[in-house]
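Take a look at chain A:
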Amino acid sequence: MTVTALVLGPIVVGLALYALPRSAESLAKIVAAVVAALTFFLAILDPHASDATLHWLARPFTAAFHLGFGPLSYWIVILLAVATFSGVLALSGPRTRNVAAQLLVLQGAMNGVFLAKDLLLFALFWDLMLIPVFLVLIGTSNHARPAWKYLIYNLVGGLALLLATAAYGVVAGTTDVIGSAVPAGAVGATWGLWIFAGYAFAFLIKTPVFPLHTWMPDTYAELPAPVVAVVSSVQSKAGLYGFLTITLPLFGSEMEAARPLMFALGLAALLYGAFAALAERDAKRVVAYSSLSHLGLILLAVFSGQQLAYEGAAVYMIAHGFFSAALFLALGAVEQREETRDLTRLGGLMGRNPRLAGALLLGSLAALGLPGLAGFAGEILILTGLFKAGFVWPAVVALLPIVLASAYMLRLFQGIMNGPDVPDLPERRDLTWAEGIAIAPLVAGLVWLGVSPGPVISLAATIGAPPAATTSFVPEGSRVVGSR
Partner candidate 1 sequence: MMVAPENYVALSAVLFFVGVVGVIVRRNPLIMLMSIELLFNAANLALVTYARAWANNAGHIFAFLVITVAAAEAAIGLAIVAVTFRRMPHVDVDDVAALKG
Partner candidate 2 sequence: MILELVWFLPLLGGVLLWAFGPQLRSMAGPVGSALVGVSFIATCSMWQPAASVGGYHVPLLDWLPGWSFGLQLDRLSLVWTLIITGVGFLIHVYSIGYMDGDRAFARFFAYLNFFVFAMLTLVLSDNFVGLLVGWGLVGLASYFLIGFWFHKPSAVAAARKAFVMNVVGDVGIMFAIFLIVAKVGATGYADAFGKVASFSGQELFLICLGLFIGCAAKSAQVPLHTWLPDAMEGPTPVSALIHAATMVTAGVYLIARCAPLWSASADARNLVGVIGALTALLGAILGCVQWDIKRILAYSTMSQIGYMIMGVGVGAFEGGVLHFLTHAFFKAQLFLTSGIIIHALHDEQDVRLMGGLRTRLPFAFVAMLVGVLAICGVPGFSGFFSKDAILYDTLLLGHPFLYAVGVVTAGITAYYMFRMLFVTFFGSYRGDVDPSELGIRHPELAGIAPAGHHAEEEEPHGHAPAWLMSGPVAVLIPFSILIGWLNFGGENSAWARFFNGFFPAPALNVATIPGLSETYSTLLVLLCVIVGFAIAYVRYALPPALADAVVRLRGETIRTPALLVNAYYFDAAYDYLLVRPARALGEWFDRVIDPLVIDGAVREVPISAQWLGHLFRSFQTGLVRAYALTIVIGVVCFVAYYAFAFAGGAR
């Protein structure tokens, strides 16, 4: 019941928002924020929610409308609720009603992706989650090109995913396999390779990795900040989530075989994104390239075959969700005030906007992996895991982007906030209450996860285990060992 509500509730309310008059901006915002908050509390209060199962298809293979929490999806759903809440609150402008509705539909569709326990259902929601983003892009952007680029890239991936799913269903007889005790290699080696290739292609485009990434900076630059906050924080995790929850249990040997290629792609993304972010002038594109770099690191972890790295990947996925959302919201606030994102034109805002500067700073610091904030916890677990698994050189090479990250993130922050006052920038007031409330939960998440990632880790501890074990599902609080 809970999980069905998490998926269908936002979609239904989102579509219903279109019934409101176009001018009812604040009402739409409030309704959407309340729905997002409700999904958050629903997930927090009912972590042991039972799966929802409904018979769906019998031929040519059995498929079920099967939704349920998993070791990774639980925290992603919570992150998504927080990100949607923040994004909705940060909305402004003439299209607020539409974008709020589209954000809710997006939340429902993505909940569907992360909660689906059936491959066919997963593929369905996978394509569904493209639509709201495409609609926002085509509605707000001045030129249609980024919208089509986003759609075509992701549809190509979606097509590969659908083909792979169909092939899996036909060969294995059922697609109701995510998180259940299906033996790896159920489809045989030849089919396995092709099906894995289909999934991997879709996931790599979605993540994205070098050289399939060029849709991302364009999309992120064109989307309104509240939407890109949600997209970058959660949608970009769909591919990595797919690797960890679908291909890892089902195609373990194929993943091992693909490791050299994937390590090469991951390292390429890691370095490429870092260097490109160092030179980029558009603030939002800097963060987009930094995402490319950070997600490359998670890709390394996903293919490491090492439990510690999986746990680090889980932490880093959530952490990246928090800090990229915070960064984009802060940058959106900057853009809204100063009407530019060009780092060479901005500067000196910290004096007038200390709270905005604080938000941007915390996001940047978490992104550059400052110890004590969320990014660091994930980073060190992943890298230590890689090293422990014997991948010494990938781990050592992955250290370089950490140094680069500190350079480009500080360049971003200082370029906007520090330096002499720029006279031709309009003087606007600091963060409003709504914007502050939007960013606050993200910042709180960053600090919480940085200090005590225990709950995420203890859930993720079952990722690498054989699928049968994933049924035990108990999120634990951070274990405070008592104090004298």
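On the choice of candidates, all candidates are chains of the complex that A comes from, given by their letters.
Methods note: a contact is a pair of C-beta atoms (placed from the backbone, for glycine too) under 8 Å apart; a residue touches a chain by one contact, two chains touch by 3 or more; residues count from 1.
Please read these numbers as outputs of a predicted model, since none were measured by experiment.
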Touch assignment for chain A within the complex, options 1 or 2: 2
Parts of chain A lying in touch with candidate 2, wherever the complex brings them together: 211, 213-214, 217, 272, 275-280, 289, 311, 348, 350-351, 365, 368, 370-372, 376-377, 380-381, 383-384, 387-388, 395-396, 399, 402-404, 406-407, 410-411, 414, 417-421, 451-454, 457-458, 461, 478-484
